[in-house]
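The complex appears here without one of its protein chains, the remainder shown in place.
For reference, chains read A, B and C in written order, and residue numbers begin at 1 within each chain.
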Amino acid sequence: MEEKQRIALALKRKRFFLENPIVIVDYDVGNILSVSKALSYLGYHHIVSSKPEDIQRASGLVLPGIGAFYEAMRNLKSRELCSVIKEEVLNKNKPLLGICVGMQILSDKGFENGEYDGLALIPGNVRRIPEQEGFRVPHVGWNTLEIISKDPLFSLIDDYALDDDKKEELVNHFYFDHSYYFECDDKYVLAYCNYGQKLAVAVRFDNIFGVQFHPEKSQKNGLKLFRSFFDFVMNHFGSLNNSDVTDGLQEAKRC
Amino acid sequence: MLGTRLIACLVVKNGIAVQSIGFSKYLPVCRVEIAVEYLSRWGIDEIVIVDIDASRAGRSFDLEMAQAAAGAGFVPLTLGGGIKSVAEIRMLLKQGADKICLNNSARLNPGLISEAAKVFGSQCIVVSIDATFVDGEYKVYDYSLGREIETNVLDFAKECEKLGAGEIFLNSVANDGLKQGFDLDLINLVCKAVSIPVIVIGGAGHPSHFLDVLKQAKASGVAAGNYFHFFEHSVIATKNYLRKNLAVKDLVDPNIKGKESIIRPNSYVDYKGISFDEMGRPAKKDEDFLESQRFEFHPEEII
Amino acid sequence: MISIKELKFQKEIGKGIYRGALIKDSLSKKAKINYCSRCLYPSNHPLGIIFDSKGVCSGCRIHEEKDILNWDSRFEKLRGILKNYKSASRGQYDCVIPVSGARDSYFIVHVIKNVFGLRPLLVTYNKQYNTEKGIRNLSYLRTVFDCDLLTLTVNPETVKKITKVSLQKMGSMYWHCLAGQSVFPVQIAVRFKIPLIVWGAHQGIDQVGMFSHTDQVEMTRKYRKEHDLMGFEAEDMGSSMMHLSSSDLAQFAYPHDKEIEKVGVRGIYLNNFIRWDSKAQHEKMIELYDYESGEQSRTFDTYNDVDCFHYSDVHDYIKFLKYGYGKAMDHACREIRLSRMSRSEGIAHVMKYASLEPKSLQLFLDWIGISKKGFYFFINQFRDPLVWTRDSNGEWILRKCIFDFEGDSSSLVEDARLPLVEDKCEFKLTGSRTVISDKPKYTVLGRGFVNPEDRTK
Partner (left out) sequence: MKYCKKCVQPDTRPGIKFGEDGVCPACTHIVTIGTIDYDARRGELFELLEDYKKHNKLRQYDCIIGVSGGKDSTRQAMYVKEVLGLKPLLVCCSYPPEQLTETGADNMSNLIKLGFDAISVGPSPKTWKRLMRNGFFRFGNYAKSTEMALFASVPKLAIAYHIPLILWGENPATQFGNLAVGSLNWNGNGMRNSNTIRSGPDPLLDPDMKENEINWFRYPKPEEMDKANLQIVYLGYFWNDWNKITNGSFSVANGLEIRDGVSAHEGSLYPFDALDDDFSVLNQMIKHVKFGFGRLTEEASELIRAGKISREEGIELVKKYDGKCAQKYIDRFCEYLEISLDQFWEVVESYRDLKIWSKDENGKWGLEYNFD
């Protein structure tokens, strides 16, 4: 991309997100700081908050997450954030990105140490990864993906590269650190990860996205994912406002 | 496919990252956040930071240092040293740690392992075991006492797994800092004893030492403390050494099919196709290649 | 009296890395400073330093390797590396050597060219604070060894702006020199596709024992950013106070990783392969090549810093104002470890030179256009509270320093003492090559050759 175009785009991002910042929901679970650092590195103005009025003003939401399912849900409920998040995401159509346990709580039910209700934003359940010979649980480390649809999360990710003896090699690694996985219908799945069985590691339902891996800890691939997601938020926000251009696909899915 | 992780361990003393030799001699190297920044830039898979002063000084991991480290790079962080309670763990995870590592407190208060695993999920809980070979068996070494204790390493590792530890961080006191290679017997024993991932460290001085571990054991992560400080882009070059010298048939783990699944390559700055000198560092490129580079222009990668 | 809160505030304004944990400990009253029981180094050494159970510092422990390792076999290791890097076919240089008018440059070129027979490309970053003696040493270096020399001189106006920013951000007047001389060789290596750079001594090893010689540590951008540049790379020098464009700073910016990878640039340090003794090496160079030594204002070592008005003068005084010790201590520690100086003699030297006012301060202030009080305004912000405090009427006083240990003969010190191998530690004064006295002002570029009629010898 030409130097001039890059500077113009960076300026556009700066101006857009100063007015409508991204909100990283602080519900006392997960490394908020790393997500925040990634966003500043990429030039996206954002605020870390758990106040409903900030979430209402946001252009996009991020639900970071480390730790257990029920504790995440308990903290969200205790801060009365569930309703305001659902309001913004379902009615106001604001894009949301759930990371790791932030993705898992989008489900209907989570079966980690018991059975707990999720936000029910994406139909599906969260179950423990079945033990299998040679596939240790928890699933920790860098693993490659089988990407079903590149756009919008994986549009900048190179799937293949040539290795030393010029053979095609899968290089779309991301960092995983989980013992439970998101079990849902194939139509919501953006990408799988083969770990003894196919685990859904990236899901989407309209403007709600979830990724099982940690983009804020996946170095360049992670930064590229954030780059394409937040540019999507910027462009998506634009299409929301000028009412005449309704996203046809959006309407059909909703009803 | 889940590859093996190349991990850097930063031993912290007096607030700075040091080289550790035989758990007794320490050499000052650099500030923690500078090390994290460059290791992340070089594509390290994970970083473990252990503050060896903390438990002796009776304090937990320094939050300010945790924040500085988490902010310096986009790489998975495991923080350890002096952690004694769930509250401390929650604070560290909030600061940017992905996992926390228990050493002394795992031995003195095993209940903490299961309690923490319950609250945060076992994937965030790593137990660090320092092993030393004494009269015929591997015993657990207590670094605050400076000697081994009467606990067998394999039993203790199994015990930790039962208690809900997510990973084992296995160090060899004897090999520490000698640059003579890893203690492969110890590694094989522990990897067979538990089913949770095992990260091994202690004695890396040449890329071939990492190669030996990958060829003869089922470790999920191979780590080095001093080694990665020695030369520019050490992580990328070491990864390429491993990718170049690992033939599929060598591998013990049947599930690892293609070569690509073993070591994650760095993108854009990848040191592909290089040869190595006897120290295992990038050797000089051939003359015609250097000559052809005179008219090449390589832009910086900007995401 | 600067309150602790204000000091905390100063940490925020500078993006630079303040020794977080260390400063926090030092701010608390219980933190105390101690000194190595063999050499004189304090525990607040900026490169970081570790004392072992006997109170001996990591620098001294690693220094012991100089009398343990087999240096002949290490010399052969160096021969092997250099042989691989000889540019056989394409008529290019075999390596790049950073040089200046002083500091072991003669010895390094002597070893690489005369001993190993390589064809080096010499490179030097113009510090602008050049003494005429330094210009002469550099010109004769280039002529005596018959080498090609590339000199980078950055626009003085830009250098002044950068120095004002470095004074504001980290209280340093020498950042541009350290940045320039540590990156210009790498830029040339990348631009001209000469992969090998040969440096002299690795300061981390020589001063605080950062690595063992057997680690054979190499040049990294990481070390440069943290230790040479105090945490500030060219990209971090943007400041609202002074407009510096990216092209102004381009000459100080490290080549990015892809450029380094494509050429395979590697920088090796000779002190990993040769038993490093700067004093003996300089004396050999005086004997072989008439290297000019000269009196220094704030240290007894007359060899190391003759090419710069300020390196062991204003810059060294700033180091004293920040950390409470200066070059005299660096040189004393070096000589103590080489068993040429007793600890008490070292302390005597440090006491003599430590608080001497720099001779060339006005020269620097006129050049950069800052008043004396303005100068102290910047420097005082970076005094290490562990060592410096203000008395009742606001005067800065040393909380504690090596002087308190003058008569110290505690058991630790006695055990750690090294038997002297030489009874005295003399530094030669060669006198100048020319009868014309050197000008007391900077020479940006100079001829350096002395016409026959003006020669002293």
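Here is the rule we go by: a contact is a pair of C-beta atoms (placed from the backbone, for glycine too) under 8 Å apart; a residue touches a chain by one contact, two chains touch by 3 or more.
Just so it is clear, the model here is predicted, and its values are computed rather than measured.
Touch with the chain that is not drawn comes from one residue among C:61, C:127 or C:142, which is C:142.
Touching the chain that is not shown, out of C:34, C:155 or C:344: C:155 (per the contact rule at the top). Seen from chain B, the chain kept out of the figure touches residues 294-295, 297, 299.
Taking the whole complex into account, chain C touches the unshown chain at residues 87, 91-94, 119, 139-140, 142-143, 146-158, 191-192, 247, 250-251, 443-449, 452.
The rule we apply is simple: only the chains that are shown with their structure count from here on.
Chain A and chain B have centres, each the mean of its CA atoms, that are 28 Å apart. Here the spacing of chain B and chain C, counted between their Cα centres, is 34 Å. Rounded to whole angstrom units, the spacing between the C-alpha centres of chain A and chain C is 49. None of the residues of chain A touches two or more other chains.
Contact residues on chain C toward chain B in their complex (touch as defined above): 17, 19-22, 24-25, 43, 47-50, 52, 58, 61-62, 80-81, 84-85, 87-90, 92, 193, 195-196, 208-212, 214-223, 225-227, 231, 256-267. On chain B, the positions that touch chain C within their shared complex are 13-16, 18-19, 25-31, 33-35, 37-38, 41, 62, 64-65, 68, 179, 226, 229-233, 236, 268-271, 274, 277-279, 281-285, 287-288, 290-291, 293-294, 296, 298-301.
Put simply, chain B touches chain A in their complex at residues 1-5, 40, 43, 45-46, 67, 70-71, 74-77, 90, 93-99, 118-124, 166-167, 195-197, 220-221, 240, 243-244, 253-255, 258-261, 264-265, 267-268, 270, 272-273, 301-303.
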